[in-house]
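Here it is, the structure, as structure tokens.
One chain of protein is taken out of this complex; the other chains stay put.
So, chain A:
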Amino acid sequence: MDEPSAAGREAGDTGDAERCAPGQAETSVIVTRGLTKRYRGGQLAVDGLDLTVPAGSVFGFLGPNGSGKTTTIRMLMGLIEPTAGTAGVLGRPMPRAARAVLPQVGALIEGPALYGFLSGRDNLLRYDAADPTADPRTRRVRVAAALDRVGLTAAAGKKAKAYSLGMKQRLGLAAALLQPRRLLVLDEPTNGLDPQGMREIRTLIRELAADGTTVFLSSHLLDEIEQVCTHAAVMARGRLVTQGAVADLAAGARGRLVVTTPDPAEAARVLKEQGVGDVIADGDRISGEPPARDLAEVNAALVAAGVRVRGFTLVRASLEDAFVALTGEGFDVAG
């Protein structure tokens, strides 16, 4: 009764109970089914999302600007009411079970938000006081530990309005770490951090994951996701494009054949003959989608045609290639 209670939610109740059965809670920390959000302006921000985040994973949530990542996170945290569908967090339906679920969840949503007129330490004391399950007797100790964990101990007494962007981001992270959490939801956690800060956050995430915390991480930094995440999902225009283990996603995007040669024109012709698709010549470097046949034969064909080959390699696909393949090359944000 403490959370948004639109009448429309009743319809989904029985479904929740089944899906969020205790057995499943052990294996999936976040489960959404047909999760949809249409904002009041009519914008369909999330469209029929079926997301499953395995327990203990570091889950990367990817997508271009405006693809609905933050909107999804807001629904998971009970801040906004889904237009349709259900969201379960830690085996309980959201937003109905927010009181029971959220004390076990640390969240950083769309960047940090702080009381500029309070010191960093007082900001954390206030956020901790907002949690009715947080023990006031250990509050100062836990706040000090959280400050220490993000490297802010020295700046703890400074007014938050005097913090730099990266310091604010660190303080926001500290707020998410005030208690031992079962789930951390981090919306672009390394935004504004310096390279050391980014590394520290990655280390922190690995440590937390090693302690058994599931980390749900949205980011645009694909190499970051590739470095820390075990699983990932990709959003585009409010829809889920794919989800799965990171290794599988990257493998799904096929690598490219790259040939370096002083005879590019001739090489391109031979490669096309050999069934290499999407051949692109760039100076002495020719690349294309490898054909199904054995690459040794492709190489032999080049040599037989008198092409002088300097290099012949298959470049493994990165997550970035997978991402671009899934969400398209276009730079413009979808309306």
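Just so we're on the same page, a contact is a pair of C-beta atoms (placed from the backbone, for glycine too) under 8 Å apart; a residue touches a chain by one contact, two chains touch by 3 or more; residues count from 1.
In this section, contacts and distances are computed from a predicted model.
**Student:** Which of the following is the UniProt-recorded protein name of the chain this complex doesn't show: "2-oxoisovalerate dehydrogenase subunit alpha", "Anaerobic dimethyl sulfoxide reductase chain C", "Lactate utilization protein B/C" or "ABC transporter permease"?
**Tutor:** "ABC transporter permease"
**Student:** Which of these touches the unseen chain: A:G48, A:G66 or A:P103?
**Tutor:** Of all options in A:G48, A:G66 or A:P103, contact with the hidden chain holds for A:P103.
**Student:** Which residues does chain A use to touch the chain missing from this display?
**Tutor:** 1-6, 26, 39-40, 55-56, 71, 74, 77-81, 98-99, 102-105, 107, 109-111, 113-118, 125-136, 172, 175, 179-182, 211-212
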